[in-house]
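One protein chain is absent from this view; the other protein chains keep their places.
By written order: A, B and C. Residues from 1 in each chain.
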Amino acid sequence: MDIRFTADELAFRDELRSWLGAVLPTLGDPPERDDWPGRREWDTGWQQMLYEAGYAGINWPSEFGGRGSTPTEHLIFLEETTRMGAPYVGMNFVAQLHAGPTLILEATAEQQARHLPAMLRGDEVWCQGFSEPNAGSDLASLSTRAVRDRDHYVVTGQKIWTSFGHVADYCELLVRTDPEAPKHRGITWLICPMDLPGIEVRPIATVAGSSEFCEVFFDEVRIPVANRVGDENDGWRVAMVTFSFERGTAFISELLGTMNQLAEMAEMARKSSRNGSTAWHSAWEDDEIRREIGRLQAEYDALWALTKRVVSQAQRTGMPGPGGSVFKLYYADVKKRMADLAHRLLEREALVLAEGGDEQTGGDMAASRLYVLSLSIAAGTSEIQRNIIGERILGLPKDR
Amino acid sequence: MDIRFTADELAFRDELRSWLGAVLPTLGDPPERDDWPGRREWDTGWQQMLYEAGYAGINWPSEFGGRGSTPTEHLIFLEETTRMGAPYVGMNFVAQLHAGPTLILEATAEQQARHLPAMLRGDEVWCQGFSEPNAGSDLASLSTRAVRDRDHYVVTGQKIWTSFGHVADYCELLVRTDPEAPKHRGITWLICPMDLPGIEVRPIATVAGSSEFCEVFFDEVRIPVANRVGDENDGWRVAMVTFSFERGTAFISELLGTMNQLAEMAEMARKSSRNGSTAWHSAWEDDEIRREIGRLQAEYDALWALTKRVVSQAQRTGMPGPGGSVFKLYYADVKKRMADLAHRLLEREALVLAEGGDEQTGGDMAASRLYVLSLSIAAGTSEIQRNIIGERILGLPKDR
Amino acid sequence: MDFELSDDQVALCDGIRDLCQGRFDIDTVRGLADCGGVDRRLWGELADTGVFSLVASEEEGGVGLGWAEAGLVFEQLGRALMPGPLVGTLLAAGVVDDEVVGFMERPSGPGLVEYPDVIDALLVLDEHGVWRVDAAELSVEPAQSVDPLTPVGRVAVLPQGQQLQSDCYGWANRAVYLCSALQVGLAAGARELAVAYAKERRQFDKPIGQFQAVKHTCADMYSREEVARAALYYAGCVMDATCGPGVASDPSGYLYFEGSVVHPGDPLGDAECGELVRAVSGARILAASAADRNGKDCVQVHGGMGFTWEVDAHLYLKRAWALTPQFGSLDRHADRMADSVGADQFGRGAPLG
Partner (left out) sequence: MDFELSDDQVALCDGIRDLCQGRFDIDTVRGLADCGGVDRRLWGELADTGVFSLVASEEEGGVGLGWAEAGLVFEQLGRALMPGPLVGTLLAAGVVDDEVVGFMERPSGPGLVEYPDVIDALLVLDEHGVWRVDAAELSVEPAQSVDPLTPVGRVAVLPQGQQLQSDCYGWANRAVYLCSALQVGLAAGARELAVAYAKERRQFDKPIGQFQAVKHTCADMYSREEVARAALYYAGCVMDATCGPGVASDPSGYLYFEGSVVHPGDPLGDAECGELVRAVSGARILAASAADRNGKDCVQVHGGMGFTWEVDAHLYLKRAWALTPQFGSLDRHADRMADSVGADQFGRGAPLG
């Protein structure tokens, strides 16, 4: 048990740091939140820079053009890019972390050759077509139908929560090909070009007023059978296989960004003044506020340690430990406490959304209070995480 | 909507106050926690004094020897007796508040004549034989068997959580008389004298080391059929009928005692000194501790207001409002917060149980932290209360 | 004691609820975001029902009801997500002639004004009393509010205005009380929305409300709401007993200004006076917490849909957030509650026994 980086890991870090130090100042200003063409250019441009410097596909095997790094190097990569303020993976997320790994494990050589290099270069933006209005926590009950018509599937139905659906080139799409089979058995995984006739994309306005999520409507969309990944009706397994690429790194950027926010909040508290019970004083002198900051730091430090444990387990065994669900469940709770504390510190100023503030990675504490609402919902609600922990880790009986 | 007492209510209060003022100083010291004969004498002696002064059976109809008071007078009675430090209902609880009301509503005239006057005078101590080791939250699954043998029921089985079982004269006993019927339909309610052959009572040590709860074992105990209250197999309904005597008053003494504890805790905080971050100061100057005291007071004031609402609803309609489950659920949570705060204030001193301290009504904050653990368990766990609120009040579907 | 609604009070609640459902359904309310939160015609209709003149005496052109009734009405308005400067407009009835009246504490520096585009006047509270600032005197910079139904603007310096009253404690107490009433309504509205969804939404072939995780969340929402409501009604009764219509003086006591003490010479005595402050601060703490937590739980029960603009869940939560920092932070109210704790504080163990 050693948390110190090895000489090789430190060398990787130093090389990365010096590259980041050289390229980040050349990037210019990021686009506005709702400037979608600008954001596509920004996100894919960064992917291309990573590609050229050899950092693209950091967790992909080298035979598929990835860097084949260890989980610890992946952690270092995320830590350094976050710390130095490099662009976030953004709309490269699905291609890099979900669809790409799926193709690596399940696709034909032809499918791989067509898509993987383009993904690494940032030439293809992918989105995910899994959830549906009536298939959220119960994803396997999805009902978007695909009917075979010779060498095409004819797809009709509706997907939801498709991030960046309106700018993506391809969608990893789950469809029901056998409505008679048990629900996990009749699903098929398709590569769906987003420019096919019959596809309509409508952005969903979130509570924060942003629109990175979309609904996608399919009206007799004809997708070539050649776009199927894996066997017909085996799509549930194909969709789940990506988890073997998971190495406990999913929340590293988020967590480190949050730790920076907490440090900013502490600074703000030290400088602020409040009307206390007996006199005006800085919020830092308020025992409750100061200690809550301290307790939050204890929680985040622990979550960072947990992350390192999960990454180390992934490095040893090829599979992350059970800490993933624990992290997500616990982090959602702690970050909500931080958002509440921010509101308390800001008092009436918490009513105002900062112009152009970024709700996810700091800068706008008021908007962050909205963003955190999604942490216990997106990618498996906290209720589902508790079921997973209770049933899969602790062995308690299923109730569904 | 008026929270002020009427002239009649004030007159009732003043009369009660002056009686309490006269008799309480004559009482002497209460017995030790484990002095069971002494406690029986103390509790039943107080009941006799109430009887002689006309306050016994305050919520019983006057035709059964009760005072027939309104719910508000009942509230005043509990408020004044608690405030002035009168003895608690103690081991008269089951007779006064459960078995007595059940006999009033369901028993034969003969059964009533035999027991009700004795209950009011404090001559009979009753206990409750409802729960069993395998029938707790799921009470209706109780399995203590009663087999009819001419004019007797022969009872075999085990009860648990029988408060004061080792000093009681009678037990209100639920037994299964028809094991083939649906579980709520095969139960019978019996008056069981505790001196019958075949009954064995064993005290249960609680986490606080006290022993007011007992297990009661029945080995072919012969109970006369004449002791049956209500019809055979109708005992579930008979047991539930007592709830119509409920008027939202169950937690009044407890709540007011708790408010006094909080006031004592505030006093202690004002006088104490703590090693703070920058200097020694009183715990009262600690923003977190002081405000938590303030917030707890807000919660208790609100629960007191809720109690008055429920009592007023009982007064209007004869049935308490839905506030009972809400009160119990909410109060358990808040009182646990107070116990945690006490521990925080006491620091290492929280390790010591005070000699002869009373864990329920104040005086021993360390023991109180153990007692509060039972608040979310006894008389329906918090999980069961949430089911009741969700299903009966909010109309959500049952899951069992 | 009869701490249950009277028939008249029930009728009043029903009337306001019907009005909101009929004239201020959620689409209408959402539409008010486009006109600064207030549509003059609709506002006039609302005023005509007497919701703002409820407490003003009949000589002042009001209805002459009590603070308890004002609380019931504001609870319904909160439940309906009604926007607009409700608190200021009620408190100003009979005092100024303006129709749409904001009310805020004087900030020590630059401040945020709510509904800046639609108010006729802004009443400002400071330790010297209550001041009227004409809306035309305000120089407001736009700002983006977290709550679409509580538009805000920034003012660099708030004009001094014209003094209306030298009493500040009573005004502050009443504003706190009315904010609490709105938040109890928000807590109720959020709970109702969550419960309805939990009955209707199905996953794993069951209504999600059948799962204890959801059912118990709803039960906790209801509990918070009921406890906060009890605190609110209690505060309303105490206000009516101490400074309601027909009660001569206004012994509103101290609330959150430095160095203030219980109003001297009060005919009801210090006890009831401190009790008013305690009742109001207590209601404030519980109502704000219930509205915030029920709003969050309502979002959570809705899952992904709760994170959409389309579902109303966020509107309850955002309104709760807009109301909470007004008229003393919750920390200040907790401090005031703490000051009131002590066996001899009211000369008895429990308030208004």
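Quick note on the criterion: a contact is a pair of C-beta atoms (placed from the backbone, for glycine too) under 8 Å apart; a residue touches a chain by one contact, two chains touch by 3 or more.
On a predicted model such as this, the values are computed, not experimentally measured, just so you know.
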item	value
Options A:Val207, A:Leu306, A:Ala342 or A:Leu373, residue touching the unrepresented chain	A:Leu306
Hidden partner chain, touching residue among B:Asp123, B:Glu254 or B:Glu383	B:Glu383
Hidden partner chain, touching residue among C:Trp43, C:Trp131, C:Phe211 or C:Phe327	C:Phe211
Touching the absent chain when the full complex is considered, from A:Arg290, A:Lys335, A:Arg348 or A:Arg369	A:Arg290
Touch list for chain C against the chain that is not drawn	211-213, 216
Chain A residues that touch the omitted chain in the full complex	1-6, 9, 72, 75, 79, 82-83, 256, 259-260, 262-264, 266-267, 287, 290-295, 297-299, 301-306, 308-309, 311-313, 315-316, 322-323, 326, 329-330, 383, 385-387, 389-391, 393-399
Hidden partner interface residues of chain B, rising order	131, 134, 136-138, 141, 160-161, 204-207, 209, 274-275, 277, 286, 288, 336, 343-344, 347-353, 355, 366-367, 369-370, 373-374, 376-378, 381-383, 386, 399-400
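Keep this in mind: only the chains that are shown with their structure count from here on.
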item	value
Farthest chain (mean CA position) relative to chain A	B
Chain occupying the middle, per Cα centroid	C
Chain pair showing more contacts of the two, B-C and A-C	B-C
CA centroid of chain A to CA centroid of chain B, Å	52
Distance between the centres, which are taken as Cα means, of chain C and chain B, whole angstrom	37
Cα-centroid distance, chain A relative to chain C, in whole angstrom	39
Of all residues in chain A, the ones touching two or more other chains	276-277, 286, 288
Sequence positions of chain C contacting 2 or more other chains	211, 214, 331, 335
